[in-house]
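Sharing a structure, written as structure tokens. Questions coming.
A single protein chain has been removed from this complex, and every other one stays in its place.
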Amino acid sequence: MHSKLDVAILGATGAVGQRFIQLLEGHPWFRVAELVGKSSAGKRYGDAVNWVLDGNPPASVVDMIVKPLDSELDSPLVFSALPKEAAVDREPQLASEGHVVCTNASAHRMAADVPLLLPEINADHIGLIDVQRANRGWTTGALVANSNCTVMPLVMALAPLRQFDIQRVVVVSEQAISGAGYPGVASLDIIANVIPYVPSDEEKMVIESVKMLGHLYDDRVVEYDMVVSTTCTRVPVIDGHLVNVSVDLASKPSNNEIIAAWEGYKGDERVAMLPSAPEKPLQYLSQIDRPQPRRDRNAGKGMMTSIGRLRECPVLGYKFAALSHNTIRGAAGSSILNAELLAVSGYLPNFQPEAAVALP
Amino acid sequence: MHSKLDVAILGATGAVGQRFIQLLEGHPWFRVAELVGKSSAGKRYGDAVNWVLDGNPPASVVDMIVKPLDSELDSPLVFSALPKEAAVDREPQLASEGHVVCTNASAHRMAADVPLLLPEINADHIGLIDVQRANRGWTTGALVANSNCTVMPLVMALAPLRQFDIQRVVVVSEQAISGAGYPGVASLDIIANVIPYVPSDEEKMVIESVKMLGHLYDDRVVEYDMVVSTTCTRVPVIDGHLVNVSVDLASKPSNNEIIAAWEGYKGDERVAMLPSAPEKPLQYLSQIDRPQPRRDRNAGKGMMTSIGRLRECPVLGYKFAALSHNTIRGAAGSSILNAELLAVSGYLPNFQPEAAVALP
Amino acid sequence: MHSKLDVAILGATGAVGQRFIQLLEGHPWFRVAELVGKSSAGKRYGDAVNWVLDGNPPASVVDMIVKPLDSELDSPLVFSALPKEAAVDREPQLASEGHVVCTNASAHRMAADVPLLLPEINADHIGLIDVQRANRGWTTGALVANSNCTVMPLVMALAPLRQFDIQRVVVVSEQAISGAGYPGVASLDIIANVIPYVPSDEEKMVIESVKMLGHLYDDRVVEYDMVVSTTCTRVPVIDGHLVNVSVDLASKPSNNEIIAAWEGYKGDERVAMLPSAPEKPLQYLSQIDRPQPRRDRNAGKGMMTSIGRLRECPVLGYKFAALSHNTIRGAAGSSILNAELLAVSGYLPNFQPEAAVALP
Partner (left out) sequence: MHSKLDVAILGATGAVGQRFIQLLEGHPWFRVAELVGKSSAGKRYGDAVNWVLDGNPPASVVDMIVKPLDSELDSPLVFSALPKEAAVDREPQLASEGHVVCTNASAHRMAADVPLLLPEINADHIGLIDVQRANRGWTTGALVANSNCTVMPLVMALAPLRQFDIQRVVVVSEQAISGAGYPGVASLDIIANVIPYVPSDEEKMVIESVKMLGHLYDDRVVEYDMVVSTTCTRVPVIDGHLVNVSVDLASKPSNNEIIAAWEGYKGDERVAMLPSAPEKPLQYLSQIDRPQPRRDRNAGKGMMTSIGRLRECPVLGYKFAALSHNTIRGAAGSSILNAELLAVSGYLPNFQPEAAVALP
């Protein structure tokens, strides 16, 4: 039996940090060994955390003592749920010390040599790690980011449509409150209300989507060539970001061809080996009133994106709705999936999961 | 002192019927004289109604006995909150008997000789009444409709932009539950959830908007020439429909010109005389996170439309959000405003409000 | 390997019927073989059902054809999610034909010879089945009820306190909308609101709690001797009924003795063998703001009752809050647990689960 790889979680008491802990409980390859925080440093995790997920923190972590942010870490693999400001310096520093850092923070997402990785749609971007190591003089370390949570359902739905040559996209999101972290959105602002603005998400959706859908040529990612217009709104939903998308596809496929592209989509062959990957990345729901955040966010244990309502758009050609669980598929779950891809791809030093042995 | 005009309310116990009663309480020109219903016929209103608005029904109506749907009515003016199926036959029948019927039902909205009236934006359509009377052999009677509640914020916001030559519109709505009437949306479907589909509203938004924004030439309304793509979603909000709009304007105005067009918009001069008209039809909110349904729906006693977030759309040119109170501006309040316009325009037989005397 | 027992579900398309299907998916002893409904009879289940739980109905049932309510059934075990009126005649009829009927309906709960069974607290009541069979001339058939969903957290919390001699109880509930079924509570009534009344639940809580906490003497259950005052309110929560309880205990235990009674409570020894039984029936949460419906309802897969906030009540002596998942522990899950108890107790003819072999 293989032993598990020790991992550290930065920002362990925050909402995303909690989700990392929850999702890693019982993980077949990784084992939470170190919890790192700022204001909670030195405290027992069970005392420091205000657990905002269901139930209580797992017994396996409650007695761990939270380490300070600048601690030397033993874990080869580090998951970061740090706020942007804290991530800017600390994440590259850890990578330079040899740690592989999979981060949910936005700080380094758009750096040219940092892969904005999503295994199903751009596993080839992993090659940027070699560029990064060369650029920065890192040896075993690496820095890999996952996207903003609202970009997720958009790029998941668009990835299989690249074959139809995407030209223009107009997207309006209806985002869950958990996307703002904790305490995040004040209840007085959102109960029985909609806030038609989410700070900085509209910009992130534009720049991150074209990077993620782009291809790696030599040592850089060439952005996907499409025009994207985004509107981000907040609704009183706990988890699950819904996007309403109009899209212009140059090759004018039929609706059936589009649905077949979604339903048949698999992405890189390595994905099938990853323990956190859902049975399939996308499902198309035939009911006219789906996907719905509360009913569909947990598909594939929160890792599957649900699509529905494909129909004609008189302006751009095609319209549909897509939904992902924002704190699983759109945050911690994606980071973990990225780390699993790194594992089977040989980027985690001295760790080779059994699954990877089967690789050609 | 002028005496008030008697009005009847069809479908008086339903959610929209209740709103008619609430808004007509203390109205300077009209007086609720007859309440009409189907299953509630023969009952005291206070016993028959399940009042879903705030507080209790006004004392002035609780002891009225609800009349059957096929009753002969004494009131010259009739407001209809009937469901579509009941409206199909009964509304024209009442008009043929000489009643002026202002209806919120969708049954006759798209008939070529029925004005889909919104005083601020197409008061000239009132001329269709003459066509209607000629066509149908009606004398004093008339049938005037107001639009679907979700069309309202869209056409209110677009009307002042006609000067910039509207080409294409992509709109995504976030609609309140009250738009579905009572009992309407089951709480199990909508609490902490979004339903990405509202039956038939997407089609209505398309066909009603181009009719409303069109102009009357001779005896018919020529639809406004634009392409509209609509997505309608339901959110857990009590009242207030928000629309997220991308629009292509041929003349490429500056943002300031657009805001000036909204803020300065007045519509037909008769509107200023109407007691239910807000101080101005539209307000532009400068805060980046407005309009919000719960905070802005009651602007102008629920009759003002609020707009915000005007900015560049990389695909269509311009983007903004607009909001109207769906059961006031988008339903009963609009019907009442229409009736007021009919009054000052001489279409209510034997009734001339003082205000109208001042007309040139 | 033992083969599974076929079960039928009455009222299979309703909200509770759906929960039966969901909870029985993958059950180690039972297999859903027949679905029965009224308006859905003759239809494919996948077409007939408006699935209100998360995701979609299990693949194992979507192609089943729903049988009419008066069908002859093959399954020895029948779960009933019928409305009260339909249950009155049909449930005893099925029992008389030899089926064991575990019902969530209220129709027969208070019949003297029908056990209102809750394995952890009154497994001895199962003896009423023999009385019932003798009374009614039934042979292999039986009729076993579970309680109202709001009674559940109350009796679960009070059962271990019987040793302290319960005198008086004042309880105020805050109940989830799913307790009203589907479509149930209109969203216009409950979003951002509280309804301080739940039809008939206050009466049910009084009469069912004293029956459930009572003991079987010879051939009848003698009600537990306590005075109960109930107030039932509805709140905008999806699942999970919370009760705020003040209680007078004659023997004046310390708070620690009460918590020990809860934490150590096991109930009848057979419970440990039942696959749907949680690890322990009750958990006491030490955080001052728990239990909370959304965070604690899924404890023990929705079968564990959570208690918190034990403190002095200046009027009755002790106060606490308790919470159960109303459609799992308080409805379908309880019926299934009851059937499991019948199985290990030899009341399911020709079916003996492996677990039962170990019984002394």
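Order of writing sets the labels: A, B and C. Residues in every chain begin at 1.
Throughout what follows, contacts are C-beta pairs under 8 Å (C-beta built on N, C-alpha and C of every residue); 3 or more make two chains touch, one makes a residue touch a chain.
Please read these numbers as outputs of a predicted model, since none were measured by experiment.
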Quick one: which of A:15, A:129 or A:232 touches the chain that's been left out? A:15
Given C:9, C:114, C:157 or C:321, the one touching the chain that is not displayed: C:321
Out of A:216, A:238 or A:260, the sole contact with the unshown chain comes from A:238
Write down which of C:18, C:80 or C:292 is the residue touching the left-out chain. C:292
Tell me which of B:82, B:95, B:114 or B:192 is the one touching the absent chain. B:192
Touching residues on subunit A - with respect to the absent chain: 15, 52, 177-178, 182-192, 236, 238
Of the residues in subunit B, which ones touch the absent chain? 53-56, 191-192, 238, 285, 294-296, 298-299
Taking the full complex into account, what residues of subunit C touch the chain not shown? 168-170, 172, 174, 192-197, 206, 227-229, 231, 233, 235-238, 242, 244, 246, 288-295, 308-309, 313-316, 319, 321
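Just so it is clear, only the chains that are shown with their structure count from here on.
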Along touching chains only, what is the step distance from subunit B to subunit C? 1
Among the chains, which one keeps its Cα centre farthest from the Cα centre of subunit B? C
Can you give the whole-Å distance between the Cα centres of subunit B and subunit C? 49
Which integer distance in Å separates the CA centroid of subunit A from that of subunit B? 44
Touching at least two other chains at once: which residues of subunit B meet that condition? 192, 236, 238
